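A single protein chain has been removed from this complex, and every other one stays in its place.
For reference, chains read A, B and C in written order, and residue numbers begin at 1 within each chain.
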Amino acid sequence: MLLNEARGKRLLAAAGIAVPVGIEITTPAAVAGARFAFPVAVKAQVASGGRGLAGGVRRCNSEAEVSEAAAAILSTRFSGLLPSTVLVEPWLAIARELYLSVVIDGRAGGFVVLYAPKGGVDIETGPKPLAYPVGLARNFRAHVFRALLESVEHDRKLLEQIVALARRLLRLAEAADCTTIEINPLAVLADGSLTAADAKIVRDDAAAWRHADIATALEQARAAETEDVRRCLDANLMLVWLEGEVGLLSGGAGMTMAAMDAIEAAGGHAACFLDCSGNPTPAGFGLALELLDSNPTVRSILVSMFGGGLQMDRVARTLIELLRNRSSTKPLVLRLDGTRGDVATTLLADAGFANHRALGPAVSEAVRLAQETTP
Amino acid sequence: MLLNEARGKRLLAAAGIAVPVGIEITTPAAVAGARFAFPVAVKAQVASGGRGLAGGVRRCNSEAEVSEAAAAILSTRFSGLLPSTVLVEPWLAIARELYLSVVIDGRAGGFVVLYAPKGGVDIETGPKPLAYPVGLARNFRAHVFRALLESVEHDRKLLEQIVALARRLLRLAEAADCTTIEINPLAVLADGSLTAADAKIVRDDAAAWRHADIATALEQARAAETEDVRRCLDANLMLVWLEGEVGLLSGGAGMTMAAMDAIEAAGGHAACFLDCSGNPTPAGFGLALELLDSNPTVRSILVSMFGGGLQMDRVARTLIELLRNRSSTKPLVLRLDGTRGDVATTLLADAGFANHRALGPAVSEAVRLAQETTP
Amino acid sequence: MSILLDAASRVVVLGITGRIGTFSARDMLAYGTQVVAGVSPGRGGSNVEGIPVFGSVAAAVAATGADTAIVYVPAPLALDGVLEAVESGCRLVAYPGDGLPVREAMEMRAAARAQGGWMVGPNSPGLISPGRAKLGFMPSFCYQPGPIGVISRSGSLSYEASLRLTQAGLGQSSVIGIGGDPVKGVNAAEAIALFHDDPATEAIVYLGEIGGSDEYAVADYAQRADAKPVATLLVGRTAPPGRKMGHAAALIGSYADTWESKVVALEAAGAVVARSLDALVDAAREALRRSAR
Partner (left out) sequence: MSILLDAASRVVVLGITGRIGTFSARDMLAYGTQVVAGVSPGRGGSNVEGIPVFGSVAAAVAATGADTAIVYVPAPLALDGVLEAVESGCRLVAYPGDGLPVREAMEMRAAARAQGGWMVGPNSPGLISPGRAKLGFMPSFCYQPGPIGVISRSGSLSYEASLRLTQAGLGQSSVIGIGGDPVKGVNAAEAIALFHDDPATEAIVYLGEIGGSDEYAVADYAQRADAKPVATLLVGRTAPPGRKMGHAAALIGSYADTWESKVVALEAAGAVVARSLDALVDAAREALRRSAR
């Protein structure tokens, strides 16, 4: 769960970390009556990089300008997404832009603190940030991080502030179950103090049972999804729509990605990532087929399951029932392999459906059929 | 910082712990329009024990009853304190009342989890709760606590819920810097689930720099203090008004208590705990003297300082200046001892003020003078 | 030989009275694994499938000499189970469950390492040493003993990949599902080090994904002069950036997370990179050939 900037900053502020004091508005009209100390920044609240370059951050000197900027931003798509709100906050007089983040890294077995003396929009293209692998937050040692920083940061007062802030961020990440807290830029103001000029915070969805705010945010995010995705979430299927034409219904994240890649290698494109392993029942497969059948961009369907714990004869029986009652004539290719795959093949053949045991040929056929049916 | 029940429950709810969903109101009129599922409990929000026995919790079956109960409660003093608000929440059908808390204990070097199978108002007089000394929250071990609970709790489903809740409370205590989280009663509902029917949570004031909510609550508490106390807090003096007649101005918590006890032993009563060691300057002593001089219940004043790091000749000079410009004629006894106490005595004598070096005689004189001036 | 788990391992199943626990205990037994105990608080003294059940891991260990655990309890209670197993003397503990907060994974991992032991998982089928024992719920028919050490971030992919290896006559020393989450009890670097030290492992097959940094650890190993040959297959080449592909860790956030970036690093390090699942068997065969040189 990526928090928007305004929410991220509220979380930072609650932990005693300096942020600009802003207000979040959802309509240009909401600007009226708010008291701003101009100039202000009007910032698109949208989960997309490159907001700044795309006109998503504007400097305004009057209420009229703010209203106009808000209207423009709220009707602009950033990487395809409309901002939900705009954040209006004081325009900071930034003396220097730093980069500081706390992220999860598997090699560290937990948190890594990253620091770069030059933050801002160029962080991806600049030199790699310094990395302090911490692991558990409690393993942070100020003197270790200090020694690391001393190689790049010579302003002692600033350095000590960064060390203290890193500890604060780690503590927050641990307490609030954040997997990323990135402050870029971390602004040095004229008086030498630090302020989080931006905030990218990712909360751990898996910890929603111990954080009412994560649970609420997940609920809101679910409500904002398309009906397709929402129905899948409710049915414990994992659905991500892609741009292709082969409707892929698979089992397991790794095998689903492997099949997506195989479709591309065979000259096609997957229409979706759709993992049914969470609910391999008539209800689950039924919903998956319904969504693929009813989506006109899906030209053919590939059902590819490899049975580990799941018995393929059961899956075959479920599919036979569904396919017999199916009204769509969209071409569909079956590939059931693994546990009791032989029985599945026999059952399907008896019912008049061909089964591939191998993935490669099944993918090729599905791609071919999609191409044939594409006008 | 003791949170009232409503705030405490909000903190529990934010951590995913079940509480009754209530609303907090500040005036009986606020009841109008709220939707209640009757019966409801109307509960005084006040930092005082024994609320239930004193009529601070009332069961109501209609909006009119709620309004009436709220009015009655808001105008009742509980242990001398007026409730700031009332909490209205569903009246729980409680099958059993348990006791569960997480508190700080010096012997454990941190947290102790306390559990009693019979909670509720009688907890102080019942058998001692089971204690699991945990220390650091991360040292909690479910199997250790489970083994302890098995000696008193035979409902397995309940037992496992208690174990899980204890871990949750410890995590919350750590993340939110709570020094006490007491749930009494922890209610077992008809369906076997647990709900926090009450909540007593103490946040650690010293952690206000990393919790904006503690900082805000401290600011509110400071604003609610009497002007005397607020001025002392601002001046880094520690003032607690007591019920006696000897105004005690001392240095250090331990020595101030020792002097209070000595005053009582000499037949008097201290009018205050007033520790000036945080600000032993003309401003600090000046404020302290002003408050004692202007309070009519203070019949005599004892200034008792023992110099460790603090040099008594400096204190003497400060006091001489203040006493020379003092308009009050309230009797005042000086006792400066410790570092450069001899010089202090000489300075005071030269200025016409007697100094006691020993505490006992100074206390006796202050008590005697207070009694003489009491009408 | 194998890594972490062998025929002498004595397994205790936490949560054995649950549906999955019972199923898995029976399945592991059927594979020949020494499943010596189950744990279910309050159910001590009973038995499941003939396996004695105890009220605590300590009791199970004391009575049966269990040294290996698998934990089937829901995420909110998982840390408790793993800590109990680790601190009761189990040197290897698998937590297969998914939906575990990263914080818990960190704590589990740290606790196991602090005792000199290992945690496998979360979000993983577990670990199998074919022909010897299995600790998890992977389908037994996919595996046969042999010289290849398999490491996989994905359960489903590891089943099919292992079956293909098996059908090609390429058996496995051990197959470890390190899991699809960002923090793993055994990460890729550690799994590789274990296989490196296992004399029965002649080549390593690594099944990776987009997102995370494990693949770079594999590349770091592959370029060592003393490295055993590594064949790899990475999936997610066609995944769009910024969208989570099922696994919590399968997410492209920066260029380093991409398939391209990882494949470049692995090829530069000298690993044999299979461009598709169909190419995996040949890649594994090539790695074995190199090990024979």
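The definition used in the following text is that a contact is a pair of C-beta atoms (placed from the backbone, for glycine too) under 8 Å apart; a residue touches a chain by one contact, two chains touch by 3 or more.
Just so we're clear, the structure is a prediction, and the values are computed from it rather than from any experiment.
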Margin query: Using the touch definition from the header, name the shown chains in contact with the chain that isn't displayed.
Written below: A, B
Note to self: Touching the hidden chain in the complete assembly: which of B:A54, B:I104 or B:A215 does that?
What the structure shows: B:I104
Check: Touching the left-out chain: which of B:A13, B:M255 or B:L322?
Finding: B:M255
Next item on the list: Would you indicate which residue among A:R7, A:R107 or A:R167 is in contact with the undisplayed chain?
Entry: A:R167
Item checked: Selected from B:V21, B:V240, B:A283 or B:A349 as touching the chain missing from the view -> B:V240
Checklist line | chain A residues that touch the omitted chain in the full complex | finding: 138, 141-143, 146-147, 156, 159-160, 163-164, 167
Check: Footprint of the hidden chain on chain B, which residues?
Finding: 47, 104-107, 109-111, 124, 135-136, 174, 177, 179, 204, 206-207, 209-210, 238, 240, 242-243, 251-258, 260-265, 269-270, 273, 275, 277, 306-309, 337-339, 359-360
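Quick note on the criterion: only the chains that are shown with their structure count from here on.
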Notebook entry, point to check: Where the centre means the average of the CA atoms, what chain is farthest from chain A?
Noted result: B
Margin query: If you tally contacting C-beta pairs for every chain pair, which pair wins?
Written below: A-C
Next item on the list: Find the geometric centre of each of chain B and chain C from their Cα atoms only, then give the gap between the two centres in Å, rounded to an integer.
Entry: 53
Check: Whole-Å distance, chain A centre to chain B centre, using C-alpha means?
Finding: 46
Note to self: Among all residues of chain C, which ones touch two or more of the remaining chains?
What the structure shows: 76, 107
Margin query: Could you pull out the residues of chain B that touch at least 2 other chains?
Written below: 138
